[in-house]
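My questions will all concern the structure given below.
Note that one protein chain is taken out, while the other chains of the complex remain in position.
A and B are the chain letters, set down in written order, and residue numbers restart from 1 in every chain.
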Amino acid sequence: MSPRSSTQDPWWVKALVLSLVAVFLSLILVLPLVSVFAEALRQGLGPALEAMSTPDAIASIKLTLLTAAVAVPFNIVFGVAAAWAVAKHEFWGKSLLISLIDVPFSVSPVVAGLIYVLIFGSHGWFGSWLIDHNIKIIFAVPGIMLATLFVTFPFVARELIPLMQEQGVDEEEAAASMGAGGWTTLWRVTTPNIRWGLLYGVLLCNARAMGEFGAVSVVSGHIRGLTNTMPLHVEILYNEYDFVGAFSVAALLCLLSILTLILKGLLEMLQPQVRRAGH
Amino acid sequence: MSSTTHISSGQDRRPRGAPPLFRRRSAIPGFGLSLGLTVSLLSLIVLIPLSAVILKASGQSFSQFLEAGFSPRALGAYRLSFGAAFVAAAVNAVFGVLTAWALVRYEFPGKSIINGLVDLPFALPTAVAGIALAALYAPNGWVGQYLEPMGIEAAYTPLGVVIALTFIGLPFVVRTIEPVLRDLSADVEEAAASLGAGRLSIIGRVILPALGPAWLTGFALSFARGVGEYGSVIFIAGNMPFKSEIAPLLIVIQLEQFNYQAASTIAVVMLSASFAMLLVINAIQAWARKRSA
Partner (left out) sequence: MTISIRSVEKQFARYPALRGVSLEVQPGELLALLGPSGSGKTTLLRIIAGLEFPEAGQVAFDDQDVTFASAAARKVGFVFQQYALFRHMTVAKNIAFGLDVRKAKDRPARAEINRRVEELLGLVELGGLGGRYPAQLSGGQRQRVALARALAVSPQVLLLDEPFGALDATVRKSLRKELRRIHNATGVTTIFVTHDQEEALDLADRVAILNQGSIEQVGTPQEVYDQPASAFVCSFVGETNRFDGAVSGGRFVCGSVSLAVDCADGPKTAFVRPHDLVVAPDGFEAQIVRVTAQGPVIQIEAHTASDQPIEISLSRQEAGSIAVGQTLRLAARKIHLFDPVD
């Protein structure tokens, strides 16, 4: 018998694994993150702050916040409705419905933008009708909203469905047998049990809504000050070789995603059951 | 539905002895409303718009479809998108297992930070990742400057695409394997050890086979995500037709030239690939469930 426990790796294996992981994660995750801040601060804090506060940058920040403010409540309503239907009831075609909810995750973001161009673009299904009525969806804010709704569609639902399935229907049935109506049951019995999972889904949805690039890029038209979200603004500045500007706005987005990760980590620490694999 | 004083009877509902409707009646209310909302929103935001692209692509003859969907330029783009996504998923399959292993089995300083950082690709906007990687691996970048003397060009080549897709796909592998590894109880390993197995054969014959389905799932998820990825790639790819142009970019280019049909055709080819992969992933997971049951 060797003195070390049979389920422990030898020290050199541990050292080898940890160094490989350290090198790999540095190259892929850590250095890119650090480089964003380094590039942003290349000429000091002043120019970076200046780049973040140009009118175009401010407009892009506002539009990004607006997008998230639309996408998140929509996602909550859809997610709770879908989870309520799927987890608390039996019906034919349920597993198909669950698969269909996940579809946006397997569609390229570019295709997500393309489909709305085909429907609402000037050559699309409703193109001439929209032009006649002077309604702009593509290359305008509504298109950005739609594309964002599409790419964030499954976030809350796929967080809540397994959680609510696991919790079963006992408490809701108990509430019903005591005379509670549907809304009362949802609000007083179900919601307290799913709030952390809901918050987790909202965090991820919010991060994606603020950060979406591909889908939004296709429908936005890149009109400065009007239809540029923060990620699109980063692209424009970058393509104009305004690296300090691009990386400064990018740094702002980085801070946002670090905040998301910290909140997510806290949530997982306090409520371990919320963690789900594979987003 | 009924007042509190009088209990309503079910006379008017449906005939006695009728076969069950498509669902069992449930004591929990809100089925109609919640399912109605779910299906309407799903149809309006996802399904109907998606059908638009299929309709658009099918509004042409088969030879036109082939020409648009499988032109040499499109084939080159698929080769790059699928090839780079495959390589990146393979890289992640190796390093993702190591990372998951380190996170589950070892204690080391900064573990919780590393744990949080693994999810960075989920939280970081892809465009930010794209410009950061491009800056890092450019010939004058922090990493690129050391690669160049070795004759390795990373940025603006297919290698750059692989790097970006590795970034994007990493958490899929780690987060799929991690829970399985955590649940793999120590007694299985102890049992193997008590039967005389050495550490390496325990790893090779007990642990890795148990990880198999999760590993495949993680690989497939990482691959599927990589194929459609756009934001993080275009900044580092170089975007040269036939060489470093990914399929999603080709869709955007066709769209900018108002070639809606060509854009839709490429999109349909990619959608078919995504759904095929979705089926594969589901099959792997069904297999894994059956195996563990």
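Just so it is clear, a contact is a pair of C-beta atoms (placed from the backbone, for glycine too) under 8 Å apart; a residue touches a chain by one contact, two chains touch by 3 or more.
Quantities reported herein were computed from a predicted structural model and do not represent experimental measurements.
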Contact partner of the left-out chain, one of A:A176, A:L256 or A:V274: A:A176
Residue of A:R42, A:K62, A:H123 or A:R188 in touch with the missing chain, whole complex considered: A:R188
Contact footprint on chain A, counting only the chain that is left out: 170-171, 173-181, 184, 188-189, 192-193
Absent chain, residues of chain B that touch it: 1-2, 4, 7-11, 13, 16-20, 24-25, 27, 29
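Just so it is clear, only the chains that are shown with their structure count from here on.
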Euclidean distance of C-alpha centroids - chain A vs chain B, Å: 14
Parts of chain B lying in touch with chain A, wherever the complex brings them together: 22-24, 26-31, 33-35, 37-39, 41-42, 45-47, 49-50, 52-53, 56, 95, 98-99, 101-102, 105-106, 108, 112, 114-133, 135-136, 141-143, 163, 166-167, 170-172, 175-176, 178-179, 186, 189-190, 193-194, 199, 202, 217-218, 221, 224, 227-231, 235, 247-249, 251-252, 255, 258, 260, 263-264, 267, 270-271, 274-275, 277-278, 282
Contact footprint of chain B on chain A as seen in their complex: 6-7, 9-10, 13-14, 17-18, 20-21, 24-25, 27-33, 35-36, 39, 77-78, 80-82, 84-86, 88-93, 97, 99-104, 106-111, 114-119, 121, 123-125, 146, 149-150, 153, 169, 172-173, 176-177, 181-182, 185-186, 204, 207, 210-214, 217-218, 230-232, 234-235, 238, 243, 246-247, 250, 253-254, 257-258, 260-262, 264-265, 275, 277-279
